[in-house]
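Worksheet: the structure to be examined is printed underneath.
Omission of a single protein chain aside, the complex is shown with its protein chains in their original locations.
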Amino acid sequence: MTVLEQPGTADHRNTPPPDWHPRTDPAPLLPEREPYRVLGTPAAAGLDPALLRRLHAELVRGRRYNRQATALTQQGRLAVYPSSTGQEACQVAAALALRPQDWLFPSYRDTLAVVARGVEPVEALTLLRGDWHSGYDPRTHRVAPLCTPLATQLPHAVGLAHAARLKGDDTVVLALVGDGGTSEGDFHEALNFAAVWQAPVVFLVQNNGFAISVPLEKQTAAPSLAHKAVGYGMPGRLVDGNDAPAVHEVLVEALERARNGGGPTLIEAVTYRIEAHTNADDATRYRDQAEVEQWRAHDPIALLERELRDRALIDDEGIREAEAAAEAMAATLRDRMNTDPVLDPMELFEHVYAEQTTQLREQAAQLRAELDAEAEFHAEEGEGR
Amino acid sequence: MTVLEQPGTADHRNTPPPDWHPRTDPAPLLPEREPYRVLGTPAAAGLDPALLRRLHAELVRGRRYNRQATALTQQGRLAVYPSSTGQEACQVAAALALRPQDWLFPSYRDTLAVVARGVEPVEALTLLRGDWHSGYDPRTHRVAPLCTPLATQLPHAVGLAHAARLKGDDTVVLALVGDGGTSEGDFHEALNFAAVWQAPVVFLVQNNGFAISVPLEKQTAAPSLAHKAVGYGMPGRLVDGNDAPAVHEVLVEALERARNGGGPTLIEAVTYRIEAHTNADDATRYRDQAEVEQWRAHDPIALLERELRDRALIDDEGIREAEAAAEAMAATLRDRMNTDPVLDPMELFEHVYAEQTTQLREQAAQLRAELDAEAEFHAEEGEGR
Amino acid sequence: MSTATAPSAAPTGRKPATMAQALGRALRDAMAADPAVHVFGEDVGTLGGVFRITDGLAKEFGADRVTDTPLAEAGILGTAVGMAMYGLRPVVEMQFDAFAYPALEQLISHVARMRNRTRGALPLPITIRVPYGGGIGGVEHHSDSSEAYYLHTPGLHVVTPATVADAYGLLRASIASDDPVVFLEPKRLYWSKAEWSADAPQQVPPLGRAAVRRTGRSATLITYGPSLPVCLEAAELAVEEGWDLEVVDLRSLVPFDDETVCASVRRTGRAVVVHESSGFGGAGAEIAARVTERCFHHLEAPVLRVAGFDIPYPPPMLERHHLPGADRVLDAVARLQWEGN
Partner (left out) sequence: MSTATAPSAAPTGRKPATMAQALGRALRDAMAADPAVHVFGEDVGTLGGVFRITDGLAKEFGADRVTDTPLAEAGILGTAVGMAMYGLRPVVEMQFDAFAYPALEQLISHVARMRNRTRGALPLPITIRVPYGGGIGGVEHHSDSSEAYYLHTPGLHVVTPATVADAYGLLRASIASDDPVVFLEPKRLYWSKAEWSADAPQQVPPLGRAAVRRTGRSATLITYGPSLPVCLEAAELAVEEGWDLEVVDLRSLVPFDDETVCASVRRTGRAVVVHESSGFGGAGAEIAARVTERCFHHLEAPVLRVAGFDIPYPPPMLERHHLPGADRVLDAVARLQWEGN
């Protein structure tokens, strides 16, 4: 038998492969060509005043938080701080778009989102102050620990969303990641799992133009990061990350779709990191101040404040109130950070396992003995004095 | 100073973020909606007869190779074999689209591509027979070792392509991967590096519908795997993987673009794995025979043979010649596989490092002593008889 | 720790069962006992896994609890973290030892640390099943012994059964543990058989206890997983040479059962550690070092190690030269400085 004698006729040459059918129409998955904006457009008129005021107050608070935390690094109360000044709109909108039953998975720069979600300001700095690796109970406000290894929190977010859906809960998940983080394999695997499982999760990329010193054009050649969505079969959205109500709207829409079984969304918020990567970084090594100034002219607080003023939703008094609230938060934060945390070295052995292994018990005993000897030594020294 | 006093006017609200410009037009990066085909279309008339005959001969040889290798597993001469029957067009076209100076990075199922590129048929089976981990010198034919950990060969391909370009060489790289392999983080990282570096590399995904038992719809929710390309900023192409001249054409075009500095391409070839994952797999556990039959009707050899006959480019005699050549290859392969390879256990220590460490020298001496003792024992046994 | 309950009642009766069957039964019983247990990984659903360990589970428990995932190991383990955070008890399968490597970052940076990071708020009761080891004629990347990477990572339990009964009991205990467990399945023992009843109430041993598989007075062989049969064979052969060897099966590398191991070595005064992974920096190094620290004055000879060579795992046709066999174990025993005795 030659191969020709197999079933089939000449026609089959000009037919597509047997089970070929594009499973999703790609067109609706593609993001807009320009970042979506609301402020300064006719649509702004329809925005809820209460929401705008809420966003504004949080933005002001967020910026103050960044300033305070950076100051604390200068005073040596904080080892390091990655400021998100310029990105407040993304972080605040992220927190405000969630409902209490939802979960937030922040990346290491997302302290503002964490605080806006309800975590105590000082607890969001525990990791960076160095008393423990995470300063809050994730279950209280449904906020995962601030995640340092980039993009590794994304599969966690997907897994939690999937579990919630399996349990029939009305919980959706918002996961944050930076432009640099999108290059990691974990980003890819997480988005793919999310789309295949139709998990109720939304991915928000804060594209702030840099991964430490590496500008976006060395990070990707894509038309936009939001264009990655189509490759997973989920919608991609592109939004002006400095337009707080626009970010909020896009997030709410995506979260609602997820909540209603519509699956995940990838959102790219275009924004800018106004300050250096952290206080330890020197941004003049890799970018021009002129670029920074351009972005200062597109400041998220200024943009929102002008809207509020134009529509007479806020006056000088209102601004002052927002600033006073932020100031009070900063004062409390300062005070709490100026108090040395009380730490027990023996806690090092307490949370490694549910039950201490015999190995850890021995090691804990060793440290205990050392600490006792030290204390005795100091006591004697004290007596001797 | 309130935040409003920062530079900028009301207008900035309705302008995009400062440096916003979509860097690539996404439209040309999107793949066709239906797999590209040539056979059975008017374009087929323009195909080079020599190429068609060459492709045909290699397809026939490839299928025979698969049959022979599978037979060898039944005879116990080969531990395991992942047949690519049904996918011959992809593999053969891949090899024939390359020039001598180019490199091929195969995945574990791509023995046909490796052999079509010039590697000795028997050497492509060394890994599976188990005499060594790779049976050929990759530099001879510029074929990387058959790669087992899925998608891990893709960054290698990108790095080699990048190195060739840095050296100013006229070398392009073709990397093969399966539909399942596209889910791995390494796939993502490799494509991203390739696009950012504009490396001269082409990625060919053989979408054969399954990753062992897992069908494509559990692997991805994307409109097609080729749609992933836009997320990296490279063109995506979708081609009927059973239409050998179509695959060849799409590959040649992409390879030429890469050679001319146009950067990488992602190609999805839609095909089907006619046999089980390997001889050790039982495909009836996860798919219907009816589906297999549908695909048999879209057989790559039958499709091409009809074209050749319609255009009188081949006759019964020509078919017989192709089959005889394949038979000769199979006979040689069988003979060579029926000869036990001569192996020296001491070689285990030879290629771990450029120079043996003292640790390895000691261990080699231990094995040497054991082997000598064994030989002595057998010699004595022999004498005793 | 949630309690592992006895499997559902069914006709009892001991008959030969394979380790693979016992593992499958453990998964089934764990799923039946606790709806929080979810099984997922590559090919574990419809196919029942490439080793068929999960065979039948998808049918019994449905695709929501037994799930074929996309092909991405970091994604599998990473999503398991999120599922565990939400109160599920994921059991994931890594298809082969070497294919667990893509998940090492998730394992080291998160799975092992989440409880500690969050001061106990987020324990991760995840069981990671990894078929491991050689001796099956596997092509490259299918025969690695990766336990040393795991046991050096604080926050993980590392467990490996060597008998059919332990395959069941230790897997149940691992799934019941509120901590992450790397559960290493010696793939060349998958088809080993023992009289074992899948239907009698099973004993679920505590994690972290070694078992003395053979008592002896001359020296102690310390081993685990795929090397247990090798040591038992060596012990039988040793009788002819006049050595009465004790064989300790560790069962759990973390936590480590110092008590059982040291009690044996103090009694015998000599020890050989046997495993098939590369020796340099392998589990045997830790075992030899800690036994020496604790039993120095009882030792008549240094604790010796019999392990795989420090080479990449060999191709199938050469693996027998790499794998420690009974002969190599006996050679080591012979070097335990018997002259004085």
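Per-chain residue numbering starts at 1, and chain names A, B and C are given in the order in which the chains are listed.
One rule holds for everything that comes next: a contact is a pair of C-beta atoms (placed from the backbone, for glycine too) under 8 Å apart; a residue touches a chain by one contact, two chains touch by 3 or more.
All figures in this text were calculated on a predicted structure; none of them were measured in a lab.
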Output for the hidden chain's shown neighbours is A, B, C
Of A:R53, A:R67 or A:K218, the one touching the omitted chain in the full complex | A:K218
Write down which of B:T73, B:S134 or B:Q294 is the residue touching the left-out chain.
-> B:S134
Over the whole complex, note the residues of chain A touching the chain we left out.
-> 79-80, 127-133, 148-150, 180-181, 183-186, 211-214, 218-220, 285-286, 341, 343, 345, 347-349, 352, 357, 359-360, 363, 367, 370-371
Residues of chain B (touch criterion as defined above) contacting the omitted chain = 132-134, 137-139, 144-145, 149, 152, 154-164, 166-167, 185-186, 188-190, 192-193, 196, 347, 350-355, 357-359
On chain C, what residues meet the omitted chain?
-> 74, 98, 101-102, 104-105, 108-109, 112-113, 116-117, 140-141, 148-149, 151-152, 154-155, 254, 256, 277-278, 280-286, 288-290, 292-293, 296, 301-305, 309-312
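To be clear about the criterion, only the chains that are shown with their structure count from here on.
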In terms of CA centroids, furthest away from chain B sits chain A
Taking each chain's centre as the mean of its CA atoms, how far is chain A from chain C in angstrom?
-> 38
In chain B, which residues are in touch with two or more of the other chains?
-> 183-186, 218-220
What parts of chain C, by residue number, touch at least two of the other chains?
-> 69-70, 72, 74-75, 102
